[in-house]
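Got a structure for you, questions after.
Subset of chains shown; positions unchanged.
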Amino acid sequence: MTDPALPTQIRFNRLLLTGAAGNLGQQLRPRLKRWCSTLRLSDRADLGAAADDEELVPADLADAAAVHALLEGVDAVVHMGGVSTEQAWGAILDANIRGLVHLYEAARAHGTRRIVFASSNHVTGFYRQDQVVSPRDPVRPDGLYGLSKAFGENLAQLYWDRFGIETVSLRIGSSFPAPRDRRMLATWLSYDDAERLVAAALTAPVVGHSIVYGMSDNPLTWWDNTPARHIGFRPQDSSEPFRAAIEQRQAPLDRNDPATHHQGGAFVRTGPFFE
Amino acid sequence: MTDPALPTQIRFNRLLLTGAAGNLGQQLRPRLKRWCSTLRLSDRADLGAAADDEELVPADLADAAAVHALLEGVDAVVHMGGVSTEQAWGAILDANIRGLVHLYEAARAHGTRRIVFASSNHVTGFYRQDQVVSPRDPVRPDGLYGLSKAFGENLAQLYWDRFGIETVSLRIGSSFPAPRDRRMLATWLSYDDAERLVAAALTAPVVGHSIVYGMSDNPLTWWDNTPARHIGFRPQDSSEPFRAAIEQRQAPLDRNDPATHHQGGAFVRTGPFFE
């Protein structure tokens, strides 16, 4: 499961993985061990049993005191926690805005030096699919979820500028075992490449606040990571082998649907916008 | 008080001015009448008595229902409401994040077509004073207040991309009767120029979501409004006549203070960061 080509070395005494019970969190859980002596895992959902060198610290991001405790003794954070789909505003506000402020305040209080932040491609989801976007272009979120992730990136910038806490914001595409539909032929991030991305973000020597898109080496892409070359992320997988099957399975998209033209896909028209 | 050079014409049936009891709100109150049949005024603070063609509708931005009612029948909004200084996170969250979402949701519900949004130069306050910034450069907020205004600009972009509600985000410098200190020689926005700015933002024929810095025609500035030329804002005042007196009154700034070097001035170190 872990990539043998990745260098293995203990870099952190205690590394915190939030959202460890989520889709990507579950994948990263066994893969992050090589980078730390102790891997602290957190989620609101059930985390199962602790393996060797694992600590389980369940917490709700909306609970400032719990998050404060969660960061104690933590050297670095891989923050996969929070809401990761378009949901009702209240849930997004609690987890991705209030919760993220709790996380950074706790990191500041405890002297944590680096955070790898799971942002999302949906911060720029309202660009068209015939535009190539780089991390320096203005954001165009495609919904409340993307809006909350843009907030998170700006918060990370502030904590770097003001308090010297480093962050790499990962604008993750679509991380699944395989691309699921036509859009993911462009946005797919394999689990192995996700591991490479997180590892690069954790170990790059100097990052300040950097933003990098997370996609595999897919032939067709909308994103240009040139300004993030200092992170050293080199994807090695590709959506290409999945293309024929997907194109056979999924009918061509409706040209009159805005989801067809924008990078955010269905997020540009997903609701319940507000409860 | 109002500028006779400004064209006078009724453009809106009902125009809403929020924050009407605040510093800039009080200035705009009499000046906005020429643009509308009815000027609806709102604030949490006392608004005094209604003049002719004024409606007083007090509301707390954190109260979604009140804000929903506030927007009923409104054609356009000049949103000066909310927190306008560095304060505790809770107050900023309520007014500038939760409250702003209430405002845009209400505008969407009632078919309001344009919002002039009082953003702030503090969304880019962590740039140095020897950098010239344009509305297309990445944001670098200097505190929680600036962070909340960056959120507001992104929200405005989202409501334009998704719902066709137009916004002009005004990154207001320092609007006072006169510049108060050395930094304001660069950032000052006279009240007359503030009126010109708001009028231009209200009446420019097509704005989508546009961002424009709000400063008078001061000789030394950090901001380049070239990408906002389509707004048609032409400041006519200058901080220059105030320079000699300010330089005599205020000692040169401490070179070792980060407030001296950054555009945000003292905001880059102001706090009770969190209560």
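First chain written, first letter: the chains are A and B, and each begins at residue 1.
Assume contacts are C-beta pairs under 8 Å (C-beta built on N, C-alpha and C of every residue); 3 or more make two chains touch, one makes a residue touch a chain.
Because the structure is predicted, anything quoted here is derived from the model rather than measured.
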Number of identical chains forming the whole complex, with 2 shown: 6
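Going forward, only the chains that are shown with their structure count from here on.
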Centroid spacing, where centroids are CA-atom means, of subunit A and subunit B in whole angstrom: 33
Residue ranges of subunit B touching subunit A (in the complex, touch as defined): 89, 93, 97-98, 101, 105, 126, 136, 138-144, 146-147, 150-151, 154-155, 157-158, 161-162, 268, 274
